[in-house]
Each structure stands twice: as C-alpha cells, then as structure tokens.
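My questions all concern the structure below.
As you look at this complex, bear in mind that one protein chain is not there, while each of the others sits in place.
A and B label the chains in the order they appear, each numbered from 1.
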Amino acid sequence: MNNATLLKIEDLVTRFHTEYGVVRAVDGSSMHLDEGETLGLVGESGSGKSVTAFSVMGLIENPGRIESGRIYFKGEDLLARSDAAMRRIRGKEIAIVFQDSLSSLNPTMTVGDQIGRVLRYHTSLSAREIRGRVIELLEQVGISEPQKRAGNYPHEFSGGMRQRALIAMAISANPSLLILDEPTTALDVTIEAQIFELIEMLKRQTSMGIILITHDLSVVANACDRVAIMYSGRIVESGSVKEIFRSPLHPYTRGLMHSIPRIDTPREEKLYSIPGEVPDLITLPEGCNFQPRCAYAKEKCTQTDPSLEEIETDHHAACIFAREIRDGES
Amino acid sequence: MNRDNGKAAVQERERHRGVILEFWRNFRSNALSLTGGIIVAIFVVMALLAPLLSPADPVKQFKVSSGMHNPLPPLTSSAEGHFFLLGSDKYGRDILSRALFGTRAMLRLAVGAVALSLFIGMIMGAVAGYNRGSWLDEVIMRIVDIMLSFPALVLAIALLGALGIGETKIAGVTVSNTFKIMIVIVIAYAPRFARVMRSVTLQEVSEDYVAAARVMGASDTRIIVKEIIINTIPPVIVQGTLMMAETVLISASLSFLGLGLQPPAPSLGVMLNEARDYLFQGSWWYAVVPGVFISLAILGFNFLGDGLRDSLDPRQARRVKI
Partner (left out) sequence: MGTYILKRVLLAIPTLFFASILVFLLVHIAPGDPVRVMLGPVQDPALVEKLQQKLGLDLPLHQQYLIWAGNVIKGDLGISTSVQRGAPVGELISQRYGVTLELALFALLIALLIAVPTGILSALRQNKPSDHISRVFALVGISIPNFFVGILLILLFGVVLLKSWGSGGFVPFSEGVGSNLQRMFLPAIALGTSYSAVVMRMMRSSMLDVMGKDYVRTARAMGVKKSSVVRRDIVRNALIPVVTVIGNSIGYLLGGSVVTEMVFRLPGIGSLVMNAVFRRDFPVIQAVVLIIVAVRIVVNLVVDLLYAKLDPRIQYTSTE
C-alpha cells in the first residue's frame, strides 16, 4: 500500500433544489483514499453514496449543485476545474462503473464500438490499434470469444458479461481511480463472486485506487481495505475494515453489524433491524441525524450535530458518545 | 428494498391520493393549462349563452342597401340598420351569430361524442388490460387494430357516405343528423381510446396495491372498478381533453366537406366551405372568423390537455441535461 493520497474529499456539500424543498443529499462529508487502496462506501439507499461519486465525477446536474467543499484528486481541487477540463479527466483518470441494467449501454451500438469510442477520445491510437485493444480488454475482463463479442449488441450479453464489459470500458484508458457503484446488486451470488474475482485481479495488475459503493457489508469485508459508512448524507464512521468490524463505534454501524444474520443465531430469535426509518433528506432531524433511531441517544443528541472525530488512529466516528460506546463494549 | 409488502401497498395508495392533490397544485401554477382552461371556459360560456349573446337570429337573412352586396365586411350595416360586428355571409346572415351558434352545435357534438367514446373505450381498455394475455384481451385488441387501420377521417367519410347526409334511418330508427355524426365519431375514436386505456390499465395492474387487494380477497370486478378505474382518472381526464380537441377537428373537417351539419343550420365548418368562393374577392372575414373560432377551440383543449399532462407527470418538466 502506497502513502500517496489519491483522493481527498473535504466537507462536501451537494444539494438538490427541487420544488419540494432542498434535498441535502451530501451534507458535509469527508473521506480519503490512497493509491492502490480499496475503499468501501457503505450506506442504505438514499444515504448519499452515489451522489458523492457523481460529485467527484462532476456529473451533478440541475437541480443539483455542489455547494461547498473540496475534492482533491492527486493534489488538485477538482471543483476548481472547468467543465471541459473535467471531461478530459472523466473516463481517463477517474472512471465509474454503474450498476448494471441493460440500460447502461447504448442498445444500438455494439459493445466493441462503445468501448472503442472511449478509447478514441482518451488515447491517440489508430482505428486498428483501438480494435485490437478492445479485444484485449474484453479478454482481460474474462469475456470469452472476445472477437465475436466485440461485434455483439448489449442485449446479447448476459448480466454478468455486461458488467464485465462496463468494467472493460472503465479501465480502458487506465484510470487511476475506479469507482464501482453497486456493481453486483443486480446480479446473482455466483456471478457476483466472479465479478469480485475480476476486481481482485485488476487490483493486483494495476495500482488503481478503487471506491466500492455498496450496501452489503459482506462485500466490504471481502474486498475492501478501508470503509466509510454513510448515513443521510454524512460519513458517520470510517477506518480500516478490520478495525471497524472488530469494534464499530457509531451506533448506526453497530446496528448494521447487528442486523447481519448469522448462522449461529438461535432459530427462534427474530432478525434484528434498526428501528425507525431513514430520514427524509429535505427535513432532517434536530441535532444528530441518527438520533431518533439510536439506542444510545440522550438529550444532548438533539442539540449537537456531531462531526467526524478521530477516536483512535485512523478510526473516525461522528458520535459524541463514541468513546463511551467503545469503553462500554466488552 | 426489504420493506414488508403490505406497508408498501398502503403507502402506494396514499401516494396515489397525493398524486391527485399534487396534480391540482401543479395545474394552478402551470401557464399552459391555465390559458387552455380559460379559453375552454370562454368557449363553453359562448356555447351555453349563444342565444343570449347573439346579436341576431343565425338564420335570418338581412337585406343590403343598394349598391352593396353580400357578403358584407365587418363593422358595416344592413339596409335596415342591423350592425354586423363581424360581417355577413353570402345570404346576408350575421356571421357573429352564426359563429356563436355554430360553436354551440360543435361543442354539443364534441361533448357527446367524447363522453360516449370515453365510456366505451374505458370499458374495453380496462377489461383488455386487466385480463392481459387472455383471449378476451386478444379479441378486443384485434378489433381495435382493425378499426385503427382505417384513418379516422376516412372512416367517418365512408360511414357518412353510406348512411347518407342529413337525417337517416339506422336499423329502422330515425336518428338526427347530429346524433348520427356523433355515432360515427365514436366508432372512429373509441378504439383509439381503448388502446390508451389498456396501456394505462396495464401499468396500474402491476402496481403493488392491486396485488394487495387481490390477496385480501377482493373480487376481480371490484378490483377493476374501484382500484384501477379510480386511479386512472387523471390520465383519462388528460386523454378526454385531448380527444375533445380531435373531435372538434374532425367534426369541423366533416362539416367543411359537407358531410356534417347541414345548412341552414349554423356550422363553422360549413361557413368555411362557403367562404371558399369568396376568397378571391377579398372577403377574408367570411373564412377567418369561423376558422379562428375552430382553431381557438382546438387550441384551448390542446393547451389544457397538454398542461394537464405535464401536471400529471412532473418528471417530464425537469429532465436531465446532457
């Protein structure tokens, strides 16, 4: 693992000004990623994970706006870049792979052409070289018969293959940062395992930094070095995977861990789920966002809005009772 | 998401109630539907109050002063001093009065035709959609397909050509001309509406609340009537409004062609046809007045329908930029 910081997000605030009110999708979140590292970004639907990724890529559109904060990529603040400059980075330096649906690929263009187009924009290879590279890439991501497949249309691919193709498209220009937005949510478990094998292989072959967005903690446990937990627009806990799984400090993280069904739980015991509901991002609760659902909540929690503090080395949590929770834990 | 489905079903139902409220809220702030609504309201008032608002009897022929001849331009008078606000037609009849009564006849026809088409089309479409894939669905949709292979105007012309112009006998029963035209329009448009209704029904049927109702033991008819039809009322309103526009258009076309309301009954389409012979003389008002009346009426319904459709689907109003 390298020490060079690849990505550093500081107090990012992204909001959507809709006719129903202002949606505080990302409400001041900070995290960082080093070269060669894999960071898991965990949270439920609507927690702001995808919006964070889109903000990094500069893909936030009306009525959304990045209101404040800084996004440092290789030392440079991306938010200070022009649109045209961002387009040059997109796909080339930072690439994103969306959750597969048949709709993520243009149905009237062959897969080979779509990947080739990306290469055309980001490299200066000749048409013939591009064709060759496309076939190489398809092979690299584990698609059999790459020559034939390059001439196929997306609907002729299976779900798992499409995901591989999207990954191929993303890595085609050798990006330094790869973001995977719920790459396997739509796939079944066996295919999921294959995709993660692919990701592991890519990690070994390149020194790409990877952000893995998911709601599935088991994925995080298997594939990530560090993890950041998001809740209603904020990072509430972050640190190394080992540390967080060993000793989760934020009540939300603890709740998440607790909800994972285990094989050794007695049969009669009901499955645990965190009580209450995710807050509406337009009207957030007073004080701490998680407080209405928190088992440890006290009076103070409705008054202060906790910020992400370093509780232990490289283990941050946004809870005023983090230390008590840690100490109280046996 | 892993919510339990019962809760989701109830929430969806609440969402539908909320849609109607939101719909009203959007409508009010939508310039398009407001303008359309105002225009339509004006026309409805004109149609209802035509007898009161008309300066003259629409079939009365006024005499002209010597040296002048019909059609007279706007803002002139007849020999006896009747003031033609919008001019006279070739027989000396007051154009404004004829336009007002023509509007009345046109709207009456349109409302009747649309109401009947909606009724028939809704039933056909809802039944077909609800029983998707069954033989009932196939039969209904085949009928619709066959009817749709006839262009609406051509079908109307053919039917009217066969039935004859003016009052006719259908199956031994004498029907008025207006009613006959109404039936013809219904035959042309009910299938079109059935198709729309079917796809709307298909959407609704797949919603969770239908499954919930079924699970709770509601009978099929009850589900169709209560849940589906009620929840499809907003799109029906939109389609109905747009259909009013089309009906006015087609009835004006038929009148223009001479197949609709017959003279001397006031009809905007007929006026437009009569005006053709006077275009080169420069009697522009003879054509422009009925033409504008027809166009504005259609415009009003189109604005209203479009605006309503936007209110219904606010997603459309704010889309992703590329």
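By our rule, contacts are C-beta pairs under 8 Å (C-beta built on N, C-alpha and C of every residue); 3 or more make two chains touch, one makes a residue touch a chain.
Just so it is clear, the structure is predicted and the values come from calculations on it, not from any experiment.
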item	value
Which displayed chains the unshown chain touches	A, B
Residue of B:Leu85, B:Leu153, B:Ala211 or B:Ile237 touching the missing chain in the full complex	B:Leu153
Among A:Ala150, A:Leu166, A:Val241 or A:Ile325, the residue in touch with the chain that has been omitted	A:Leu166
Among B:Leu34, B:Ala211, B:Ile233 or B:Ala287, the residue in touch with the chain that has been omitted	B:Ala287
Selected from A:Thr18, A:Ser45 or A:Asn106 as touching the chain missing from the view	A:Asn106
Chain B, residues in touch with the chain not shown (by the definition above)	142, 145-146, 149-154, 157-164, 168-170, 245, 249, 252-253, 256-259, 272, 275-276, 279-280, 284, 287-288, 291, 294-296, 298-299, 302-303, 306, 316-322
Residues belonging to chain A that touch the chain removed from view	57, 59, 87-92, 95-96, 98, 101, 103-109, 114, 117-118, 121-122, 153, 155-156, 166, 169-170
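Here, only the chains that are shown with their structure count from here on.
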item	value
Where chain A and chain B are represented by their mean Cα positions, the distance between them in whole Å	52
